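Structure in structure tokens, see below.
Here the complex is missing a single protein chain, while all its other protein chains stay put.
Right after this comes chain A.
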Amino acid sequence: MKKLCSMLVMIVLITALVGCGESADKKVDSSAADEGKITIWAWDPNFNIAIMEQAKEIYLKDNPKVEIEIVDYAKGDLEQKLHTNLASGTTEGLPDIVLIEDYNAQKYLQSYPGSFEDLTGKLKHSDFAPYKVGLMTLDEKVYGVPFDSGATGFYYRTDYLEQAGYSAADLENITWDQYIEIGKNVLDKTGKHMLALDANDGGLMRVMMNSAGSWYFDESGKLNVANNKAIQESARIYKELFDSGIAKPTSGWGEWVGALNTGDVASVTTGVWITGSVKAEASQSGLWAVAPTPRLDLPGAVNASNLGGSSWYVLSSSKSTKTAVDFLNTIYGSNVDFYQDILVNRGAVGSYIPSQSGSAYTKEDEYFGGQKVYSDFSEWMQKIPSISYGLYTYEADAAIFGVMPEIYNGGSIEEALKKAEEQVKSQMQ
């Protein structure tokens, strides 16, 4: 009798589970069959999400039947979800459009071939900054819609630099060695550090490398660390920045941005996205200006670089690829006014070149003493060397910053970089 009872309970439970599954399955299918719905995954509620909401509003005016759902995740979380979903081999649950950070683009494209829609010819890619298009190209096919730029600039406090005897012209197109010399004078005359720097953060090294048209990997994706002149030179400058005393050591994002807002440092060289954080301190209005990024003293290096930035990709598994591509093309690939709006309201510098002659880009900014900063950034953006980030940017970054303490302590740069290269190699296997 007992056995019969437990058998019955088991049968009821299994039936309930299977029934549950079937009913939900039907639900998923019916929603997927609706051609007009697109789901978008992105991060940063005040930036990417807010901008996408604006894009959605504009698109829905002309296409009221389309339904657009924007889902907000943290960047790392979104990547984790996307990896798990793609690796599991099930396409259910994947969005139609996803935001991917440029550094990781090739990793996704090469690890999950066929998962992303080939957009070659479906969008005028020649209208975008060439370096952005290069990052999303694989085997001569272009897979993404370029979005925000991480074009870099050398933001500086005009009051501190003037006190040390420098005018804007003295800061144009300098090398990092000249920057260090200027920093020493600023420290002498004002007592302020020239920059805030986290000894374990690879951001500035990526800025330096990119300006020299180099990366941790060469064009064919082969690791290029130990004998890479740009990396050797960047490591030397990192050490010099600390040895000369012009760098204020900080740890983490909060302390780093805090050094700018409190007036502790005279400059910061980073992506254009820092503008919002600099401007957050209203009391410093009129005291800042932006000059071109310093360059490495190497042949071919330019005074323009990039740090960060991301782009939109359409998943091949989408049931509404046509709508998704049309949406991205209509807004991100041709709407000049939209780019003016997001620049003014969100501080987003898009990489769509025709938008950059618009009124918002050519407006003088009081915070930067009347400088037309965005017009300058647009000009620098087009000079950024086009490189390939390869598949393991963050792994290489971590390995190099694992050996940087040896360099800071006076060890051989070549030896340390050799060690880092070996470590990345073992991770790549």
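Quick note on the criterion: a contact is a pair of C-beta atoms (placed from the backbone, for glycine too) under 8 Å apart; a residue touches a chain by one contact, two chains touch by 3 or more; residues count from 1.
Methods note: contacts and distances are computed from a predicted model.
Set against the options "4-carboxymuconolactone decarboxylase", "Cytochrome P450", "Carbohydrate ABC transporter permease" or "Ni/Fe hydrogenase subunit alpha", the UniProt name belonging to the omitted chain is "Carbohydrate ABC transporter permease".
When the whole complex is considered, the residue among A:K75, A:K189, A:K372 or A:K418 that touches the unshown chain is A:K75.
Listed residues A:E67, A:E281 or A:E406: the one in touch with the omitted chain is A:E281. Residue A:N46 is the one among A:N46, A:N227 or A:S251 that touches the chain not shown. Listed here are the chain A residues that touch the chain not shown: 17, 20-28, 39, 43-47, 69, 71-77, 80-81, 84-85, 87-90, 92-93, 253-254, 257-258, 261-262, 273-274, 276-277, 280-281.
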